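A protein chain is absent from this complex, but the other protein chains hold their places.
In order of appearance the chains are A and B, and numbering begins at 1 in each one.
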Amino acid sequence: MSMPLPLLVQLSWRNLWRARRRNLILISTIVFAVGAVVLNNALIRGFQYDMRDDAVRNLTGHIKVLAPGYRDDPSIMQSFELGSDWRPDVADSQLMGWTRRVVVPAVVMSERETRGINLVGIDPGDERDISFIGGASIAGEGLKDVGDSRLLMGAELADQLSTKLNRRVVVITQGADGLNREAGFRIAGVFDAEGTALEKAYAFTGRVALQKLLDTNAVTEVSIRLNDAASEPTVGARMTAHFHDLEVKGWRDLEPLAAAMFEFVDVSILIMFVIVMLALAFGLVNTLITAVMERVREFGMLRAIGMRPAQIVAQVLIESSLVMLLGLSIGIMVGLGLTAYFADGIDLSSFAQGMEMVGMRSKLVPRLMMEDVIVVAVISVVLGLLGSAYPAWRAVKVKPLEALRRGT
Amino acid sequence: MNSENVVVECRQLSRIYEGEGVPVKALDGVDFSVARGDFVSLAGPSGSGKSTLLNVIGGLDQPTSGSVFVDGVDLSTLRQAALADLRLRKIGFVFQSYNLIPVLSAAENVEFIMQLQGVGAAERRRRATDMLDTLGLADLGNRRPGELSGGQQQRVAVARAIVTHPVLLLADEPSANLDSKTTKELLELLRTINRQHGVTIVTATHDQMVMSYAQRQVHLRDGRIESDQRVAAAA
Partner (left out) sequence: MPLESSAIEVTPPQSLAPRMPLIGAIAWRNLWRNRRRTWLTSGGIAFAIFLMVVARSLQVGVFDTMTDNTTAMLTGHAQLQHPEFMDDPALRHTVTDASAVARAIAERFGVRAVAERGVAFALVSVGEKSFGAQVIGVDPPAEQSLSSLPGAVREGRYLESGDDVVVGAALARNLGASVGDELVILGSTRDGGIAAFAGTIAGIVVTGVADVDRSVLQITLTAFQEAFELGDEAHMIVVRMNALGEVPSLIARPAGNGLIWRPWQDLLPEVEQMIQIKQQGSFIMFGIVALLIMFSVFNTFAMVVYERVREFGMLMALGMKPLRVLGMLELEAVWLTLFGVGIGGALAVALVVVLAAVGIPLGADIGAVFASLNLPDRVYPSLSLSTLLGGAIAMLLIVPLAGLLAALRVLRLSPVTALREST
């Protein structure tokens, strides 16, 4: 090219300022689209990861070790014993925590009502880091230790049983010998789990206390929570090797619905983004074409004084890329700013019930993912270039003489 | 002032443009009047003030000082909307180019101004057809401006300007984009209108041929009237 690139860029830059108003509007349009998409992506990602974390925290964990028959027949008959050195060799840096549990179906009866629940024997210290019950707000007291034989139940369940703190309830469940055990439990605490389903489904007691009631030393599951969900396959493989007679399952197997939803969100983010970008494309192409058509004379003159077609194309492309890059960078900054502004979360409590069904918390905290921002940037630039292809072609098609004659 | 016989009356008219730097006196104390039925040409070099005078008379531009009466109406007392109405009722315009509404056919262009006046559809159609017939444009009524030659466009513009029977026809460089043959045809047309329909015509021009058709030639220079003489019109 006989014309140096810096000159072309300079020419394009000045041309942008010639139609200041129009380009300003176009840039604001891009800023708006990009900013909205960045914020929207962050919010949806927040929702997506909340949903997964909730699924994992609902006693699922990233990985679970179960007796092979437990998922078909969740009872103490499908349990396994752990030696004192039951934890396999997994680097502490990968783990948020792990615990063993006894989870058995049981019937709880108050003076008035009867409900079916899952009775969970826990190690209260271990649960702190890995499941919702460790962090739930509790009216009354939490469980002291593995030997604590009091009961922790959800607020919703307490309501349904018409019982409350410090009252006694009777629990019937099947022992290791297959015969029913019946025992009285005092309610130590009532937990609030936002998600009402959890409040109805589970009641907790000390693991050892429950094992005593059931006449067993076995547990029904080992649950592991990882620092990074991505390390699940490697840790899972190690667990499979260690617990070779048992089933080792990842959260996707344990919560197939949540896993499917998780994938579904990936797709919908892309769909939304493409739609917004298409809507943007109409305005973009429109403005770019006008910018070219207005300057037919000028392009003719440039051709007449010896500018090559390729240089004309370059000029148009540079011009539209400048607009796109300006809009894009400001838009990303606006999007990041908005995301930071909403960093404390957006309160969605009016939709809380529905949110819980789809596994969402009532407060939506955006989660910015750089991959998304990069995808937005790349697709926008590609769109900008595609959008300017036609105008650039038009600009080259101009015949110098015709264009000069056409002006008046 | 005798508004029966005087269509335009300008007194001590000044128009100063406050641009960047030195203010420009486009009109500098002009006294000018036009008798009913006259055909006046305003001539002078660029910047002499002829277009400004024409615009001020047409109510398109407002004088810095002085007053203008058109058909007895003091323009300085009128607001923009009333000025628009005055132009609509009493003044016809012919410009040098971009004369017609590009998306309307010749006949529709002629009808358009009557429509603004609120003339009924049938009446409009009849008068537009008559007018185009009169001006020898009968076959061109359905063509859009883009399909007409420059001379034909100006004739349609004249048709549109006089179809509403204005008291005054203002023409700003009407021949600027025409060759001499078409210019002659246009001027013959204007003369006919002037003589047979009694429409007063004021035109700003530096085309000798246009001037030669006028009964009165006014020359301006630096915003002042330099000469004002009645002449025998060309044959």
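The rule we apply is simple: a residue touches a chain if its C-beta (ideal position, glycine included) is under 8 Å from a C-beta of that chain, and two chains touch if they have at least 3 such contacts.
Worth saying up front: this structure is predicted, and the values here are computed from it rather than measured.
Screening A:W13, A:F264, A:Y341 or A:W393 against the full complex identifies A:F264 as the residue touching the chain left out.
Summary of contacts with the chain left out: across B:E9, B:D38, B:E111 or B:D207, the touching residue is B:E111. Across A:V9, A:V107 or A:A218, the residue that sits in touch with the chain not pictured is A:V107. For chain A, the list of residues touching the undisplayed chain reads 21-22, 25-26, 28-29, 32-33, 36, 40, 72-75, 105-109, 111-117, 159-160, 162, 172-174, 178-180, 256-257, 260-261, 263-264, 267, 272, 275-276, 278-280, 282-283, 285-287, 289-290, 351, 353-358. Contact residues of chain B toward the unshown chain are 3, 55, 58, 60-61, 71-74, 77-78, 80-82, 84-91, 93, 95, 98-99, 101-104, 108, 111-113, 115-118, 160.
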